[in-house]
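Dropping a structure here in C-alpha cells format, bear with me for questions.
As you look at this complex, bear in mind that one protein chain is not there, while each of the others sits in place.
Every chain is named by a letter (A and B) in the order it is written, and numbering of its residues begins at 1.
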Amino acid sequence: MNPEADRRMTEDFLRPLLHTTWKFYVAVAFFGSIVLAGFATWGYQIYTGIGIAGINSPVFWGFYLVNFVFWIGISHAGTLISAILRLVNATWRRPITRCAEAITAFALMIGAMFPLIHLGRVWLFYWLLPYPSQRGLWPNFRSPLVWDFFAITTYLLSSLLFLLLPMIPDFALVRDKTTGIRSRIYGLLSFGWRGTPKHWHRLESGMHIMAIVILPIAVSVHTVVSFDFSMAVVPMWHSTIFGPYFVTGAIFSGIAALIIAMALLRRLLHLEYYLRPIHFQNMGKLLVTMSLLWGYFVFNERLTVWYGNESHETGVFWATQAGDYAPFFWTMVIVNFVVPIVLVGIRRFRTITGTVIASCGVVVGMWLERFLIIIPSLSYKQLSYMWGSYAPTWAELTIMAATFAGIALLFLLFSKFVPIISIWELKVGDQPKIETDQPLADAEAEGELA
Amino acid sequence: MDRRQFVKVSAASGAAATLAGCGSPENQLIRFIPEEQFTPGIAIHKPGVCTLCSAGCGMQVRVMDGDVEVVKDGQLGVMQKPLAKKLEGNSEHPVNKGKLCVRGQAAIQVTYHPDRITRPLKRAGERGSGQFTPVSWEEALAELVAQLDGLAGAGSQGALRFLTRPLTGQRSVLVGEFLSRFGAPAATTFEFFGEQVLRRANEASFGFSQLPTFDLARSSYVIGFGADFLGTWNSPVAQNVAYGEMRRGRPGVRAKFVQVEPRMSQTGANADEWVPASMGTEGVLALGIAHVIMRSGSRQPGDAGRAGALIAGWSEGLADYAPEEVERITGVDAARIERLAREFAEYGPSVALIGGAPLAQTNGLFHALAVNALNALIGSIGAPGGVFFTPRPDGFVSGAQGASIKDVASGILDGRAPAEVLLINDTNPVFGAPPAWRVAEALSAIPYIASFGQFIDETSNLADLILPDHSLLESWVDAAPESGSMMSVASLAPPVMRPLHQTRAMPDVLLTVGRSLGQPLEPALPGSYEEMLRAAFEALREPDGSSVSWTTAQRQGGWWSEMPAASPSPSVLDEGPRAFEEAAFDGDPRQYPFHFLPFASQAFLDGSLAHLPWLQELPDVMSSAMWSSWVEINPGTASGLGVVQGDLVELTSDHGTVRVPVFVSPAIAPNVIAMPVGQGHETFTRYASGRGANPISILAPTEEPTTGALAWAATRVRVAKVEGDGGLILYGGALREHPEHSR
Partner (left out) sequence: MQEEQVQQSEQNEGYRWGMAVDLDRCTGCEACVTACHAENNIPTVGAEQASGGRTLHWMRIERYFEGEFPDVQAKFRPVFCQQCDNAPCEPVCPTYASHHTEEGLNAQVYNRCIGTRYCANACPYNVRFFNFYNPEWEKPLHLQLNPDVSVREVGVMEKCTFCIQRINTAKIDAKANDETIQDGSLQTACVQSCTANALVFGNLNDPESEVSRLARSPRGSKLLDDLGTEPSVTYLNRETWHESGSR
C-alpha cells in the first residue's frame, strides 16, 4: 500500500481523537443538558407517578413504547447491515461498518431504557429478571415482556462484542500513535494486540462467527418486540405478519439512520474522501429495496384487514385510514414510500443530498409507523364505549428529545475516543488510489452520484 | 390445544431448560394472604334510614372499628371507634327491599366529608363573605335563644320563619309543634322538584293528597309520562326492584313498557317503545288513549268515576280527543295512538305513571288529572299491578303547611310580611329557586339567620349563626315514606356511630332552645328527640290493635305493617271539569326557539348531593359525563347550530344566560334542549364549588296556577355557540351503536 496514503489515512482518522476544538465542548454541553433534562424528568416521574405522562385508560402505552420500538428498530442499522455486508464480502462496506455498529449499540442502550421508563413501579424492575429468590418466584416466562428482556440483553451484548472486536487493531494503532496515559489506556483496550498473523487470523474468524451469529439474533429481537403486540388480542395487533413486518421496518429505519450518520460524519469530520458517493449510492439502493419491501407489508396488512372487514378491527382501520390518525398514516406512506422511490429510486434524481433527505423522511416515517401501530389500536379496542385517545405530555416529549440528544451525545463522545472509521479494515481493503493533490472538497462537489 | 396449553408447553420447554428443578413458579406465588391466615374484620350491621330523598329507604350500615384522629385536651391522638364503613339496603325494609340507590350508597360521604362544618360558627365578615369564626355550643345556643326571646319580648313571634326541606316523621311533627307553640307561622318547605301538582291531582281524582305507590311487579303494561321512576322520581329504589320483577319475575310474562318524553331519561332508555310527544301535551295523549279505549267499548266512561268527571267531555267519550286531533297536538301518529290504546286495554294489568316535566307546565295539573282518569278508566286504582295509596302511620305527618318560599320572599321584600329571624334546615333555595323569586335578596333582608347546615352552601353562607347538624349516621333518624310500599311504614334508626365532630342533632337543638327560652314553650316539648320517637312508636297500633315494640323497631329499622287502606277524603276541591289548554311557555318562540328542559341529575338529584365525590365521578348513565354540566342537543339541531360534542354554547332565556358544553344525543327532540340540575354551585364544598352551570339560574318564574308550583319546564331559550373550553368530561368514548354484534 501506498505509504503516503497510509499516513494520511491514519492522520485523518486520528485527528478527531487528538485535537479537540471549543465546538466540541459546546456540542457536548448542548446535548448533555437535554439528556440531563430527560433524566430529571424521569426522576420527577418516579417521584410523583407515571401520571405525568399522557397515557390513560384505554391508551395504556404511549410515546415511551413508541420510542422503545423505534430505537430498537434503529438499532438494526448496524449489526445486521454490517454483518450481511461482511458475509457477502461487499468491500464498499469498509468505511461504514464501525458507524453502523455504533448506531446499533447506542440505539439499543437508549431503546432498552424505555421499558424501564414506562414502568409504573420502576423500583421493582428486577422482578422482570430471573433471579433466585427465597420464595422461589420467577418471572412469567409466558410473557412477551420477559422474552423481550432476554432478546434485548442478548442483542445488546452481542452487538457490543461485534462493535468492540474490530476496534482492537485500531485501539492498538492509537496506542502506538500516542504517548503517556492515553497510550496506556488504549493499550489496555487493545488487549495486547500485536498484529501478528495469529492475531489477525483470530480476529477474522471471530468477526466471521459474530457476523453469522448476530443475524438470527437481530432478526429475532425485532420479532420478539413485535410479539409484544401480536400476542395480545388487540385489534390490528393480533397479526401473523408482525414479525417480518417489524424486522423489515427495523432494517429500513436502520439503513436510513446509517445514511444520516454517514452524511453527518462526512461533513463534520471532513471524511468526504472516504465516504464516497458510491457508499451513498449503494446504501440508497438498499433503502429503496427496503422501502418496497416495507410498502409490500403495509399493503398486505391493510388489504387483509379491509377485505376481512372484521368488526373489531374496522374501528382501528378507519381511524388510521380516514379518521383521527389518517394524517399521520398518509404522511408515513409518503415519506416511507413515495419520497424514497422518487428521490433515490429514480436515477435522475439520485444525489447525496436527496438520499439524505429521503433517509430523514424514513426515520420520521418509521417513528410514525410505530406510533400508528401502538396508539390507534389501543384507542379503538373491541368495546366502543371505551374508545379513547391520547396526547403526549411535556414529560414524554422531554424524554423523547433526550433520547435524540442522547444518541448525538454518545456519537460525539464515541468519535472523540474511537476512530469512527475502521482504519485497519480500510487499509486492508482496496481503496481507490489516493490522489494526494486532490482537494478534499472536490468529493463533495461531485454532487450527483454516478 | 388452546392458548393456555400452548403457553404452558412453550413455557415448559423454554423455562424448563433454564430452570430445571424450580417447579411451577406460579403455584409458589403467595397470593393475597393464604386463606387460613386471612382474618376478615369483624363487622356488625346496624339499621339506618336514608334521608337524601323523600323515599325514606331503610339502610343496613356496616360498622367496623377504626382508628380516628381525635383532639383531646389540645392533644392529637388516635382512638378506636366504631365507624360506618358501607351503606347497604335493609333487606327487611318494605320500601327498598335490601337495595339502595346510587345516591343512598354515597350518603356515607356526607358523614366523612372533609368540608363538613365541625363546630358552631358565627359570621365574622360581611354576610355572604363566607367568613365565620368558631364558637362554643353554649355561646351559640345562648345567642339563638336571645334572638328568639327578643321576638317574644316584642310580641313579634310571627316574625320567626322556619325554612326546611320537606320533612317527614317526627322531625316534621317537632318542627310544627315548636313553631306553633312559639307562635310562629308553619314551616316553609322548599325543594326544587316539588310534587304539589301531583298531590293535588291525586287528592282531586282519588281523595289522597299523596304520591302514588305502583305495583309494577304485577303490571303487564306500563305507560310512563315523563316520570323518571327508575332514576330519581318518587321512590326509585322500590320502583327499580318492582321493575325487575315486572320484566322477568313471572314465567312467561314480560310486561311492555312505553315511555312518553321528549328527552330520553335513564328510565326512558329501558322502554320497549319511546314516544317523544311534544312538551306540554302529555295529558292529551293520555286522553287520546282513553278516547280510543272508550270508543272500542271495552271500558265505559263511568268506570273512571270521580277521576273521569274531572275531565271535560269525559262522559261523552272524549270526542275532542280523537286520534287525528291528538296527533295534531302531540305529534304522535294517530295509528300509533290507536295501537297503544288497544294494547293498553288488552294486555293488562296496565298502569300509567306521570311525573316530572309534564307536571311542571302551566297546564301540569291537567296532565296529571288526565293520566289519573286513564288509570281509573283502565281499572288500575287499588288493583294488582296498579296504583295504591299507602296508608300512613298515625302521628308521623305534620299537617301544617307553611307559605311557599316565593310568598315568604315577596312578603319580606314588599314589607307585607317582614321576618326578623330565620331558621334554615337543610335546604338551599338560593341555589334552587328561580332568580325572579329574589330569594337571596329577601334572605339578606332578614336581620338574623341561623342555619342547621352541615355544609356551607349558597344559603347557609348567608347565615349569622351555624349550628351544624349531625350527619344521618350520627343521629336518631326516622321517616314516614308516603309511597314506595303498600305497607304502612315508619322507618327508624338509632345513631350508627358516635359523632365525628362537635355537631348536635337539629331536633335536640330545637328541644334545648325550646326549654331555654325566657318563656319556655308551653306545653313543654319532650326532653329529647329519642324520647319523642319512642313515644311516637309506642303510640302506633298494629291492625289487630296491639302496640309496637320500641326495641323491635330499633333493631329492625322501623315499623311496618299491612294496614287497611285509608279512606279517601271526600271531594272537597272545587275542581270543575278541565279541558286541555295549551301550555304557556315563557319567551317568544321566534326569539327563543327551543324548549328548555331541566331534569333531575342521576347523581345529584336537585344539586343537594353535588358535594359527594363518588357522585361527581359517577358517569351519568346516559351521557357518561362526570364532574361537569352538559346540555343535550339533537344531532340535527347541533349541526344547524354548528356545534359538535364538547363545544361550549350559551343558553339564553328571558331571565338569564348560562354557558354549558354540548352533548349531542340522538335521543332528544330537535326542538328541546335538556340540561341536568345539580351543578353550578358557587359555594358548596371543594368538590362542587365553581363546577358547571346551574340551569335554574335561567328559569322563568312561571307557575302552575292552581298550586302555585314552579313550572320549571316552561322556559324557552335560544342557543348560540361561543368560544371557549366547554370542559365536558365524558367517561364513555364512542357512544355509538354496539360495534360488536349485539344479539
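The rule is short, and it goes like this: a contact is a pair of C-beta atoms (placed from the backbone, for glycine too) under 8 Å apart; a residue touches a chain by one contact, two chains touch by 3 or more.
Being a predicted model, the structure only gives us computed values, none of them experimental.
Asker: In the full assembly, spell out which visible chains the left-out chain is touching.
Answerer: Over the full assembly, the chain not pictured touches A, B.
Asker: For the full complex, which residue in A:48, A:91 or A:205 touches the chain that was left out?
Answerer: Touching the chain that is not displayed is residue A:48.
Asker: For the full complex, which residue in B:214, B:321, B:476 or B:627 touches the chain that was left out?
Answerer: B:627
Asker: Per the definition of touch given earlier, which of B:269, B:400 or B:517 contacts the omitted chain?
Answerer: The single option touching the absent chain is B:269.
Asker: Tell me where the left-out chain touches chain A, residue by residue.
Answerer: Here the touching residues of chain A are 48-51, 54-61, 115, 118-122, 124-125, 127-128, 137, 139-140, 142-146, 228, 231-234, 312, 378, 381-386, 388.
Asker: Name every residue on chain B in touch with the hidden partner chain.
Answerer: Against the left-out chain, chain B lists 2-5, 7-8, 24-27, 29, 31-32, 35, 38, 40-41, 64, 66, 68-69, 83-89, 98-102, 105-106, 108-109, 112-114, 230-231, 236-237, 240-241, 243-245, 247-248, 252-256, 264, 266-270, 272-274, 276, 343, 347, 500, 602, 613-619, 621-622, 624, 626-628, 634-636, 665-670, 686, 691, 727, 729, 731-732, 735-738, 740, 742-743.
In this section, only the chains that are shown with their structure count from here on.
Asker: Express in whole angstrom the distance between the two chain centres, defined as the mean CA positions of chain A and chain B.
Answerer: 63
Asker: Please give the residue numbers of chain A that touch chain B in the complex, ascending.
Answerer: 58, 130, 132, 135-138, 140-142, 311-312, 314-315, 379, 382-388
Asker: Report the residues of chain B in contact with chain A in the complex, numbered from low to high.
Answerer: 7-8, 10-11, 14-15, 18-19, 22-23, 25-26, 28-30, 624, 732-736, 738-741
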